[in-house]
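Only one protein chain is missing; all other protein chains are in place.
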Amino acid sequence: MKTYDIVIVGGGPAGLAAAVAAKEAGNDSILILERDHELGGILNQCIHNGFGLHTFKEELTGPEYAYRFIKQVLDLGIEYKLNTMVMDISAEKIVTAMNREDGMFQIPAKAVILAMGCRERSRGALNIPGYRPAGIFSAGTAQRLVNIEGYMPGREVVILGSGDIGLIMARRMTLEGAKVKVVAELMPYSGGLKRNIVQCLDDYGIPLKLSHTVVDIEGKEHVKAVTIAEVGPDRKPIPGTEERYTCDTLLLSCGLIPENELSRAAGVKMSTVTSGPIVNESLETNIPGVFACGNVLHVHDLVDYVSEEAKRAGQNAVKYINDGCKLPAAEDKVIEVTATEGARYTVPSTINVDRMDDLLTVRFRVGDVYKNSFVSVYFDDERIMHNQKRILAPGEMEQIVLRKSQLQEHEGLKKITVKIEKE
Amino acid sequence: MYDVIVIGAGVSGCAVARWLSRYELNVCVLEKCEDVCEGTSKANSAIVHAGFDADEGSLMAKLNVRGNEMMDDLAKDLDIPFKRNGSMVVCIHKDELDGLKVLYERGVKNGVKGLKLLSKEEVLELEPNLSENVEGALLAPTGGIICPFELTIAMAENANENGVEFRFNTRVEDIKKGEDGLWHLRTNNGEYKAKYVVNAAGVYADKIHNMVSADKMHIIERRGDYCLLDKEVGGHVSHTIFPQPTKYGKGVLVTPTVHGNLLVGPTAIDIENKEGTATTAEGIDALTAKASENVRNLPMRNVITSFAGLRAHLEQHEFVIGEVKDAPCFIDVAGIESPGLSASPAIGEMVSEMLKEKMSLKEKENWISTRKGITRTEGLSIEEMNALIKENPAYGTIVCRCESITEGEILDAIHRPLGARSLDGVKRRTRAGMGRCQAGFCSPRTMDILSRELGLSYEEITKSGGKSNIVIERTKGEV
Partner (left out) sequence: MEKRELTCIGCPMGCMLTVSMENGEVVEVAGNTCPKGDIYARKEVVNPTRIVTSTVKISGGDKERVSCKTASDIPKDKIFEVMKDIDGALVKAPVHIGDILIQDVAGTGVDVIATRNIEIA
């Protein structure tokens, strides 16, 4: 089997953007491994519009956005293998993969870019009581059935979870002739974009019940009814608030989980908050030469940010190879980046000033809805950034930008902290 | 006309069928569901009990110990995984230590080998994740773990290869003794006749029994809720950890499964509903609380699915296996609750011995005692994988990414005797869809394969037969 400098695991938006960036940075030995029969990943089933406002300054549908990158991959002659499952990545960066034509094969790589994306939280993981009949789908599985395969899962629908996929599917099912009876959301706020609540639910008169969850599923063979109930501040159902909806379909849009089984097996260190790898300023994991980007690193709200992040991963992988695959600097040169008080995590988790670009975007999410609050950044104990925000919500990714010069000025800087402050 | 009709294709019915298949007999198994292992057999603790629980001298005790002894050879013959991981009854209150001794003595009398009482230190050394309050434990090295689907499916396939017929989606509605001296079984799929009937109908065994006998039977459906945890935490304990038993059963256990997950359960709630397999929040909360008494830091955030099963409980808490007094040639296999899975080979053996005597049966000359399971790709070397893929490229396509199940394995599951016809059928034979994403990724792909191989439209594909269709129609109609 041919060897490659860079092996990219996953041909979705992250993998494609990383490949294009690596090629443009001057590397000609790149291979994308994609498990599906086409490139583009989950975007192919996201046929709604709203993608690309940042990247292309226009509103595209998912397949259109994906094709912009697929076309670049094709035009640049970047190699890829479809219908190929990566089975293992070793700490020595030997990638083991398999498909029908090549059988099982191993590729020793100088750099590996993890771009496997994420999966949806299943009914099982949510511990929803009741029967386990047909008719219960994660919203993304239903999306694939409706949009790619062209089949309807049912006619009367209840949706649990108001993540964007759930909201989008409420509209899709409605347009295809189904009756979406209610969207229930466990939290007192929606995890989806306001625009999707208005244009996917309000436009069609679909009620959104915040602080509600499913407490029973009826139907031995197929879903017959779903009961939802209001939950208290402890997120436990309040007796007496149950409402029963007859339906044949229950869609679940209750969170995404980065798909890091391969990373874990390779020995990549994980964040317990994001369920993604802990990375440094170069989006590099604890294994030198193994980079991560996109939803496998942390779940993004907009694909535009995935593309931007993946571009950096691709460029950094090339830089790593061009620098002779050196180990990162000793730990005393590393500045820790942490999140506290409202901010849940940061990507990256460490910065080596010598290796950072002139500007570095640090992304994070908040744990609750904050109105008229401040995003503060502390260099050790000194507050150096204090930006007022009218609103901060868990559904939206936030960012701050650090200047290299700023960090260089603070000699002996050990720790950068991001927090949300009332004043 | 059949010599023997077995009602129910659960683990007992399939064991009876497998053991009867060695004799010159026409045997047919009638099953109301679309596949084997659809009732009690599919949702239990997946344990091969050592045999110290059941009362001394009881049929339960006898068949448990015998079934346990038979399991190594059976697993080898049928090519299914079975592991003697050993079970432990732990004691967290000093005043209950006497209870362990009672169990120990009962076990010895029941013929359980290798039992040992452990001190606190010995227990914690073997199982560091047990509660620090543990005072001691009873260790039973012969306790084991097995996959109930594979055991049932393998026995059914082996029986089928040896000529036993299986009729699925066939529900017995009435049974009468005809003037011809035969049993006439009215079903939704026409009438079946047989000289002998074996009632292995699980929670419905009372309904079937009561069709032929004036001596009425009443089965209590005792529901048990379970949580299955990710393989990532499958090593939290290595033995099967039991609390001290109560009158409701063996209590909430924590055990690794033979496939490397962690299983927590069951609760015990009497419900009087033969189809009541709905889990409840109270049930799940209760089992978490119970299991946490014995096991520390139980990683419940790694739950990948929860489910409930029904035990076919009889008031007397004893297996009822034998000819019904007022219905000659009608044999009950009823009240098969725990340790039914463990006892199943012994149940098969016992019923076949009983019929052998009654019917003066002759053994088949060409009986096939072994069955080859699905060729598994898990754990194969690159060379072995490539040899397999060269022979059949379908082994090069991963369909279920969580459990690494290939298309080749799914094709094997569909095309073997009594092959899979639904998503659950594929799942139970191959484990595709049984992993952490719970079929979110592979179900459309498995549907493609089922549709292509069985000539079914997408709309005809079900989760588990009946009305469990996955999709209802095309968007915008057919092209």
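Note that the chains take the letters A and B in the order they are written out, and that residue 1 is the start of every chain.
One rule holds in what follows: contacts are C-beta pairs under 8 Å (C-beta built on N, C-alpha and C of every residue); 3 or more make two chains touch, one makes a residue touch a chain.
In this text the structure is predicted, and so the values were computed from the model without any measurement.
The hidden chain makes contact, of the residues B:26, B:58, B:392 or B:475, with B:475. Residue A:194 is the one among A:54, A:179 or A:194 that touches the chain missing from this view. Although one chain is hidden here, its contacts on subunit B can still be listed: residues 475-477, 479.
Within the complete assembly, residues 44, 47-49, 59, 61, 63-64, 67, 147-150, 172, 175-176, 193-195, 197-199, 202-203, 371, 390-391, 393, 395-396 of subunit A touch the chain that is not shown.
Following the convention adopted for this analysis, only the chains that are shown with their structure count from here on.
Centroids built from CA atoms put subunit B at 39 Å from subunit A. Residues 35, 83, 85, 87, 96, 98-106, 119-120, 122-125, 127, 129-134, 137-138, 140-141, 144-146, 149-155, 176, 215-218, 220-222, 237, 248, 261, 264 of subunit A touch subunit B in their complex.
Subunit B contributes residues 227-228, 232, 275, 277-281, 283-284, 303-307, 382, 385-386, 389-390, 393-394, 396-398, 401-402, 404, 436-438, 440-441, 443-444, 458-459, 462-476 to its touches with subunit A in the complex.
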